[in-house]
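Have a look at the structure below, then the notes.
Here the complex is missing a single protein chain, while all its other protein chains stay put.
What follows is chain A.
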Amino acid sequence: MAMDGMMSTSSGLSYHNVGDFYPRKFGPKPDVVPSGVTERKVGPLDKPDMVSVDVININDSDVHMHRKKHEHDTYVLGTIHPFRKTHRSIFGKLVQEFRLVSSDRRSWRILLFGALNLLCTGCLLMWCSSTNSMALTAYTYLTIFDLFSLITCLISSWVTMKKPSQVYSFGFERLEVLAVFASTVLVQLGALFILKESVERFMEQPEVHTGRLLVGTFVALFFNLLTLLSVRNKPFSYVSEAASSSWLQEHVADLSRSLCGIIPGLSSVLLPRMNPFVLINMAGALSLCITYMLIEINNYNAVDTASAVAIALMTFGTMYPMSVYSGKVLLQTTPSHIIGQLDKLLREVSTLDGVLEVRNEHFWTVGFGSLAGSAHVRIRRDANEQLVLAHVTNRLLPLVSTLTVQIFKDDWTRPLLTGALSSSASIAPLGPAEGYAALSSSSLPPMLMSSGGELDPLTSTPAKPSSPPPEFAFDTPGRNVQPVVLPAPGHHAHRPYGGLGLPYGAPPYTGMMNQGLARPGGGLGLGVQGLGAGYGLGVSGSGVPSSQSYRTAFGGSTAPLRFGTGNPLASQSQYRQYRP
């Protein structure tokens, strides 16, 4: 309820901003672009580092991903495809996919059982029409359901072979869910049909021939149990465990609990709850046996219809929880058993420093199990976006595998400081430093001041001057552009870094209090930021070893290096290189 309000306001807000922003985008901006880009890209110093660091051997999947990414990019970039491949016929595609699936040995077994099942279903349908028994028909539908479940099994093995395509960007795991949903719904519709037929039969009960009734029952029971117990059906076993128990299961569990009080040995079989498919097959067979007996003894033909209704109701009861579960996955809902955990994580996230609120949180399951989600995190205007993003992602990633976090600030267009030149100069370099300062305790500023000197050697690395100047160029909104952009390229080329921050830093240092605290960090540049990062990690409680945090800090502001520092060992060795 509160969330509704939040969501609506946020969307309204963002759209509003878009409207505001639109005209400006095509205004002065493009002039600035080329210089920024070229500046950024031509970094001859970067190159050797990257190559030298790139010692990690790439395994198969990565190559694949890389190639795919490449293809994907070129596909997106090129708008015109003069020689698009002609679509193969649907049948041809099906045959191809089928060949893909049948290449696996395991699916042979499924196919074998499918063929058996088809045979059995055909036989049963014939017997149904010969006995004229509604109950047997209802039971036959369970056999047909087994056929569906085998198809689902095939689909799930196909799904594991398929990689996400551009159109189906989440992959095909959902097909499994859809197959489960469709088969449970189809069986329920069949049960509905049985109900309707039974109502019609109640008015005029035809005679039921019991000749093949018992035979059919046992054949169907045998095949169903064989299929259920010998084919490992991953999606259905998952759903039957994850879904809430059906009324049939509940009653059986309740009965068997009292039974296990008498015979404790049975508890391993009967408790906590039985496999719903086995259960419904047994119950259906039992009711058919009763039907047979009553018809044989007393010639109560109406019992057949009654037991058909009973089987249909049991089918409903068994399938309904599963279709609800898979339907909820299809509806992109947050799974209710995750909510507690998720809430805890979101609460943690909202207590991170700089985070004001988390809104528009959407979490849902892609296939069975894997969670995807997105959230908008509103942060303080002076917080470091990347740091917060990293922390939020770090918290949520263990639970939510496909995560997108949008960080946003309220009126970021309004400059933090009022001074024309100083504001544009100070925002960008200050951002990271402040983030660290905010994360670390209040005792940091003096430390920063003192430690700046020690870390000074680091600042003489050749890589770092590349980062600040373009920020000046891009960050300046609107009318502030001109005065700042011009000096930027000049600084970039030859100016020592230590001198860079200080001239800009001086005026705001006196101007604003909280900025002033962190200002030395910005002014002193790299080393100090690094220390801040170390503190930030310490505060966040992840207990990082000092060398690693140091490494992080180091990479924190050097653009070229950080591409190579995925490997901690490599980065450390690299770091050693830079030691004078």
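Throughout what follows, contacts are C-beta pairs under 8 Å (C-beta built on N, C-alpha and C of every residue); 3 or more make two chains touch, one makes a residue touch a chain; residues count from 1.
Here, contacts and distances are computed from a predicted model.
A.B. asks: One chain of this complex is missing from the view, so tell me which of "Proteasome subunit beta", "cAMP-regulated phosphoprotein 19b", "Zinc transporter" or "Thioredoxin domain-containing protein 17" is its UniProt name.
C.D. replies: UniProt lists the chain left out of the view as "Zinc transporter".
A.B. asks: Tell me which of A:161, A:189 or A:266 is the one touching the absent chain.
C.D. replies: From the options A:161, A:189 or A:266, the contact with the absent chain belongs to A:189.
A.B. asks: Write down which of A:108, A:168 or A:222 is the residue touching the left-out chain.
C.D. replies: Candidates A:108, A:168 or A:222; residue touching the omitted chain: A:168.
A.B. asks: Of the residues A:104, A:348 or A:385, I need the one that contacts the missing chain.
C.D. replies: That would be A:385, which touches the missing chain.
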